[in-house]
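The structure follows.
Every protein chain except one is present and positioned as in the full complex.
All chains are identified by letter, namely A and B, in their written order; residue positions are counted from 1 within each chain.
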């Protein structure tokens, strides 16, 4: 691994120097490639903890809104790769942002560092930053926009837990209307030969345009309000949080909030070889009693997230 | 030093993989072992500044309340050992904690990192975190609970400054009622053959149950309101801050606040070979005029603190 391979000699040129803005950038072979690199990262971390693949590289971790989980995951990722990080939190309170545009802030940070991870509350912020920057920008969530590394880590978790995608039945549970993560994950899953079930209260159903896009790819789908109906056939249960604020009427919330709580008892109706996922944080959607069940994959999901982010960093910086 | 010594081959298995929650975990031989490792750290930092003992390791520094001194000390400690750190401040304002339990936050962070240092305002928080986590948790203060690394660094300071514990007279001064540090230090000192004096205003005396516990170990004790009475025999003077808020009546505070101020003049009554300690910050309890006196050990105490934390990290991570 030398420091200055000419472009043509980067072993894995697909995302070298690229921005990571949306899951739409990834086709099936990109995903397989990414997950292969992530799996190598997994193995290396188990063996040596950290290694010097990105020695010489410095990452800006630019967070306009707090997201400790995502931020920490990227910090651990670059550090385990032997690189360094410039962490910027709460930009809105700092002088950098005193009337400064996002574009100028990002152009400043790319003078100091080799890539920029950006979390921003506004949709489209990551694309604006990427348009201004010469160096790679990785979207770590831009408000109601995208959060591609979350969707990629969700998909990678399925791969690690189940060993494959094709033939799986994936059931999404909870708030499917506003849940950005399930929308992006559904999009990625259409690259494979899966079946998708949607389980939610009526008012939080998967939006029709997302279902149309999935249907267009020939992916079988089924929407229901009844978890028990689809739990027995489920290989992957993706649980999301139902936020009280989504309901106009608090009593409506009280009605549904307990109907989708995952407990050891509920899970008696599921396969023994399946995985329960959750993007976290959870607030009661999964009982802590279930945490010790081997099917409880949500903390491993966090760990897989670090490997996916390591793989993305290595890819965009030309060292994968 | 290889990365994966089987357990039996860790040179110093006593605290390998363990949590550090309380000073009660340490007996005399544990302390001697810890201080031996800390002294090696001291020597290495003097010689080379940083070294790669914990290369490959990433530490979470998880602070639910600010404590710049303790936090910085752990950051410098892991960095001087060649490891990396994921720093998390003000968790309460971040999304990680949006209704997320401490247990879930800690279980998430241990997916990314190899150990968790935890500062939390609630008593028992460190034990709860340790119960949830697989990886080592180090208690960096849990409110009115314990702050074991402070007590350990205090004891190590005595060892480095005076060369021994046995035979020493240690005088504790100031707020002995609410001062968590003096309670823990007293507990550690009972492992040695010392005498302890307590000097405080009546209303801030050492609580009876702590004195009983000390007495039970056969340690001679003496409580007084008069510093001059015990200063001449004192080998270690441990000064603490008296907080105005402890007094119901402000005039009571004004009466006592100046009676325990350490000045060059006061210190004329002390031995020439002794040490003045303070956990810092100080607010007038020790005059800055005394800072240049060779007996003023409180800034060296900060430095020793880093070596003790380096030693603890190396021990729990199996590299000491």
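The rule is simple: a contact is a pair of C-beta atoms (placed from the backbone, for glycine too) under 8 Å apart; a residue touches a chain by one contact, two chains touch by 3 or more.
Not measured: the values here are computed from a predicted model.
Trainee: With the full complex in mind, choose from A:27, A:100 or A:265 the residue touching the hidden chain.
Mentor: Selected residue, touching the omitted chain: A:100.
Trainee: Check the options B:49, B:163 or B:250 and report the residue that touches the missing chain.
Mentor: B:49
Trainee: Where the complex has a chain not shown, which of B:60, B:73, B:113 or B:200 is the residue touching it?
Mentor: Spelled out, the listed residue whose C-beta touches the missing chain is B:73.
Trainee: Write down which of A:22, A:60 or A:200 is the residue touching the left-out chain.
Mentor: A:60
Trainee: For chain B, which residues touch the unseen chain?
Mentor: Within chain B, the residues touching the omitted chain are 47-50, 66-69, 72-73, 75-76, 79-80, 87, 280-283, 288, 299-300, 302-303, 305-306.
Trainee: Extract the touching residues of chain A with respect to the undisplayed chain.
Mentor: Residue positions of chain A that touch the missing chain: 3-4, 55-58, 60, 84, 86-88, 91, 93-100, 103-105, 107-109, 111-114.
Rule of thumb we're sticking to: only the chains that are shown with their structure count from here on.
Trainee: What whole-number Å value describes the gap between the mean CA coordinates of chain A and chain B?
Mentor: Those two chain centres are 40 Å apart.
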